[in-house]
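Omission of a single protein chain aside, the complex is shown with its protein chains in their original locations.
Let's look at chain A:
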Amino acid sequence: MRSRRPFYAGVFILLITGILLSALRHYELDIPWLPGDQQTTWLVEARIDFEAVGDPVRASLNLPEQPPGFRVLSEQAASPGYGFSVVRKQGLRRGEWSIRQATGPQTLYFKAQFTRDPEQGTPVSQPPPAPEPVFWEEPQATAVDQVLSVARQRSSTPESLTRELIKLIRSSDPDQNASLLLTENDTHDLLPELLRHAGIPARTVGGLVLENARRLQPLKPFLEIHNGERWLTFNPRTGDQGVPDNVLLWRRDATSLLDVMGGEASEVNFSMMRQTIPALSLARSEATQEGLGFLSLYQLPVEEQGMFRTLLLLPLGALVVAFMRIIIGVRTSGTFMPVLIAVAFLQTSLLPGLVTFIAVVTVGLLLRGYLSSLNLLLVSRIATLIILVIFISAGISIVGYQMGFNPGMTVTFFPMVILAWTIERMSILWEEEGAREVVVQGAGSLIVAVLAYLVMQAPLVGHLTFNFPELHLVVLAAILLLGRYTGYKLSELHRFEPMSEHEP
């Protein structure tokens, strides 16, 4: 008999390594064990894309400076081969990338981490020189005068004048003068120009609406006026004063957001992600590139971090499946199908996910009954099923949408090919073993899927798997140990019960 000692030694090493590494990182980098004592931070990534034409390239991006309502924790630029520096030009912060020569598509990243800080207001600032009246052509000049005088009549301060102007311009039924101005000008340019014409310093700034895991977001224009003491922000769409809690003002002046020399078709867009990690330790782990900080997944681009969050949950799902099958003895259809379903549940949330899954599989089973009378070969049968599953999903989405259920849309999160295989297996099971077995295995799969989902969505699990990826060594050790479990399954204690009559 082969010795089992090396096996158990290996498992032990995995266990110890996992626990030690995470303990070390806990103490060294102050990453807490529990998700509780955490602060929400926003990681915002600006991504610049352009086509370099083979000349020296200089790209310059406007950087946020003391955005109201937020505190900057860290900033970092990632761009292979480029030199990067933060420069101040005419009192404005800009990030500048440069390279001697580049050709082809280029991508530059700038990452910054913010935390909400309501204390952080707009600082008092010197009023800019009073603006010169804008020159308007007739008949716009008359319209401007009219609009301004209407607004002035209803207001007493620069703030109220601004609100009134926004109301006039943004009214669903603008009067003749406003309509005239709107046909000739862009709204976002029109408002500041009107205000400047009235002698109030005004500018358009760019704000980012923060929503978790958003990609390819543009900056939204906001209006700012100076009331002699400080800049005040207005939403030019609603007239509301102040910066909304979820808006980060990225660009605070009228200069361009992005300038690229030596490149064409340049664009910048933003992705963002909410993170829950203490600001302090995060700042530290970002700073310590050496030491254990290198293990941190926070160094990856935001897009990849999101993917890894889900990916790192999978081992836990696999562990649940292994436990349920080896120790409990639940029969599932397809070994790891339940994990994939559970991952889909993570996106759809449990109840809508369950409903759509059962609906798709049931309808699929009914249609598959017809397919089996056609005597198709396996490959084309599955291919047909995949198409049917997509039709069914589309049908459910449309019906759900019409009935006002948003969950209808969530059906797209289910892996279609897995659904098709599930239907195929269940249907063969039905033909060969009867409906009972279909119900047993179907229910078994769903129970395992729901359990895996419950484990994977627990905040603690999400926190530990992402912040202590080395803990997966412990999961691995557990799975290896399960693989050597030779005892009875719970289900066998029932199955073998009739043996009790043979006991001596």
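One rule holds for everything that comes next: a contact is a pair of C-beta atoms (placed from the backbone, for glycine too) under 8 Å apart; a residue touches a chain by one contact, two chains touch by 3 or more; residues count from 1.
Note that in this section contacts and distances are computed from a predicted model.
**Q** Going by UniProt, what is the name of the one chain that was not included in the view, given "Phosphate transport system permease protein PstA", "Alpha-L-glutamate ligase-like protein", "Acetolactate synthase small subunit" or "Glutamyl-tRNA(Gln) amidotransferase subunit A"?
**A** Matching the unshown chain against "Phosphate transport system permease protein PstA", "Alpha-L-glutamate ligase-like protein", "Acetolactate synthase small subunit" or "Glutamyl-tRNA(Gln) amidotransferase subunit A" yields "Alpha-L-glutamate ligase-like protein".
**Q** In the whole complex, not just what's shown, which of A:132, A:173 or A:501 touches the removed chain?
**A** From the options A:132, A:173 or A:501, the contact with the absent chain belongs to A:501.
**Q** In the whole complex, what residues of chain A lie against the chain that is missing from view?
**A** 1-2, 326, 329, 375, 377-379, 432-433, 483-489, 492-503
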